[in-house]
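Removed: one protein chain of the complex. Kept in place: all other protein chains.
Going by the order they are written in, the chains are A, B and C; count residues from 1 in each one.
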């Protein structure tokens, strides 16, 4: 091969790229790093961010225990990932939109949904997806990566309507980066330069498949280059760094300078402390102690340490927080357990107007319920 | 933002990447570039490569004219792209596999298919896809990008069977890079490190959509990094460079050194001189003179100049070549025009064994043909 | 419920082919509703590979007539997002055979966002796709798989057979609050012209049309197969005195059960014609619906004249694959004589 080619190839083809450590503001113990600047958040905001992360962790424990008691169905825990969830939602303005997966409970809560509404679907009721009108959250996305083109499209619509102050933030996992929809969504985002922020919650696992078997690319952030976009790696267990990076990405999405493109791919480097869902047993496929180094960087502990060091948090406040959380959780569980659903719901909202055939099916079902009683339908089929 | 973050971000996020000129061996006039080494091809091989490129160009003209006369259906011309097609297939060993699109007529021909078989599908007959047993070519892929996961899978199968000397070469266009299957195929290729070479025929257009509107990434080669793979940009109008780069990629696919990964993404920078297909009118969406700079680099002219300069080609040989091409083309057209098909074919090869229902449908059709005659079926429906 | 959709008698009409009527429908809606955007491959400058969006780019600009990257899931997924943002997207799939990469977005999301959110979110949007065979197209360009979409709750499926209906059904589809799969019979894109009102009008997404009244046998069909069905009906009337009613379903989901059953109660005999493969095609649903509702009127087996259970052959044989008048005719006579 010619020297010229040789030279060019080495530029063109260098498969190694970003190996940098993710952006941090707090070190692993919660001390502010030299040269790092903490984000512009009031003491009150910092405190309530802490409270929300703590609430998220307790919610997780409660939901898992409800599941064990058979009171809710399969639940996807978020412990270890609450820092990212809470911080990214703090970075949102109310008018911004959130596209969550099945795991972003805390992100939804912070952006306006009630705790109760998070529990309802787990109890089999749709009410939790009938999101209040002033809350800009989509129902959770379960088919992996399908939310990316949709989030892109909503941001595109906002831009078309001159509503670039309404950005869209879209969550997804490391596994999701393998799906075609990840690619198509980000490629569209690049071409149409839409006000959207794409947050990859790289928790190192897609159920049992580790990040290294998901893709041969060294980082997920570097995938942004395939779309002409900026990719940023952040320590997802550092709530302050997550907040700052997300806030900056949202700023750029809404108000880019001349040489900036609106969309950003954020790789939030995290770890899934627990099981994929309550139906999963991670001991089958990974070592328990793999979590240790990550737990050392725990977002809740780090923020606690930082707030204590800064004199913002003390034992009294902590106790108040714990009390509030307990009450909130208790109330939410009670409310969710009182939910109920009418079989008529099955037929509603399939179309704007119920077609005749659906009406007939509904009426037939109700006639049978009348005739045989509801118990006849709760026969266990298995 | 902290200085540390600032610094890291600028590394992490640099969206600009490869802007280098594509690899060349011949300059635009066909002179060997200083420092470039011509590939190790005999005079005979170089001559026949030239002949095949010329044949491809004439085939294209003939097919277009047959289409104008209504003797074949919609045809996808390749003029301007024959250099890449012929050179990549020259780089293949017989045991290697070729996954072509609807445009790689010359690539298929060079890898063993008859000219006649290229024309048959255009006349509505499947025979051209019933590829001879010793020819390792797949039927053309029309649903864009679907061939990438399949090519990857075949290469994976070869590797599993220890047949890494049988590499797979997969063609696709610049438009194809936007499809999810491009992403999934290359990501799998990276993860499973398979003996495959992916050639993107970036002819600057996907029907009417220019390359710049297809993706915001600066080059297609750089997309390889998202998969941990090597990406190479080549002048697709330089048959010698295309040959050399493909040959090297195939070498690596079959026999990587310790620090090499098998798969390569080659971006062959080209231009579609003509219409997308004979059903397309490019004057609606692009300027005629856009082609000029590309025509200046024409692969046929460049190779001709090179061969003449080297004293390998002279007028006499050129005349011989032209004669052979004329005869070959005439024969192929005659043969293709004599093709015919039995309606029974519709029902064959849907399954290995014809199911009863299909047998009945075939028998019913034949009963009707018997009863009403074949003319009753050729009624023009429009 | 049924109405024989005859062109309105408005003074200002244009004489349009079906594809021109599609274009006119887009033009009309885009002129009056700025939320409407058209997106797809080659729909912009190129005006669509069938010219269905001809001139719209010049008229409405690149912001409303958008050439997208080549990615159907991206097109449909982003159209869902556009719709959620308050726009009214009309996405073009270049051919029905290329809708499959978008299948997940259609069946998992477009169809369900309303019910998933108990009515909070909805995705009014139209996915247009030319469908069907008979134009000597290459492989994968002749798909007719309306049954896939009719089986998915939450979607509407529409298929016009005349220029008048094409415009009116398209406008109704764009205005419809639910996602609509709008299948265009490309075989008859330019087969004939019809006077089409220049102004805006809707053909409701609820009604089948009786294209020909008759009392002996009902032929149920839609889209491109309406014409050979009508030819067959004329032929058997003329040659055998069999009086055929031809029902053009127009909206394939939800079905206009009333019109379907009413006609059958009159004739007691039915032939269903579609070009999709026979097995598990929409014809099966029509036949089953008929006998569920009117078995006591039935005087003969309900038969299907359909595409075979094979992929569409290359074009040398496609005339044997598609239901031709001769096949329809033969079946009508057999059904009439049962």
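The working rule: a contact is a pair of C-beta atoms (placed from the backbone, for glycine too) under 8 Å apart; a residue touches a chain by one contact, two chains touch by 3 or more.
If you're wondering where the values come from, they're calculated on a predicted model, not measured in any experiment.
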item	value
Partner chains on view for the chain not depicted	A, B, C
Hidden partner chain, touching residue among A:214, A:246, A:264 or A:328	A:214
Among A:108, A:123 or A:254, residue touching the chain not depicted	A:123
Among C:129, C:147, C:233 or C:316, the residue in touch with the chain that has been omitted	C:147
Full-complex contact with the absent chain, from A:166, A:181 or A:267	A:181
Absent chain, residues of subunit C that touch it	73, 97, 100-101, 103-104, 107-108, 111-112, 115-116, 139-140, 145, 147-148, 150-154, 253-255, 276-277, 279-285, 287-288, 291-293, 295, 298, 300-304, 308-311
Subunit B residues touching the omitted chain (full complex)	126-127, 129-131, 133, 138-139, 143, 146, 148-158, 160-161, 163, 180-181, 184-185, 187-188, 191, 345, 348-353, 355-358
On subunit A, residues whose C-beta touches the chain left out of the figure	73-74, 102, 121, 123-126, 142-144, 175-176, 178-181, 206-209, 213-215, 279-280, 284-285, 340-341, 343, 345-347, 350, 355, 357-358, 361-362, 365, 368, 371-372, 376-379, 381-382
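Just so we're on the same page, only the chains that are shown with their structure count from here on.
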item	value
Centre-to-centre distance between subunit C and subunit A (centres being mean Cα positions), rounded to whole Å	40
For subunit B paired with subunit C, centre-to-centre distance based on mean C-alpha positions, whole Å	36
Junction residues of subunit C - those touching two or more other chains	69, 71, 73-74, 101
For subunit A, residues contacting two or more additional chains	180-181, 183-184, 187, 191
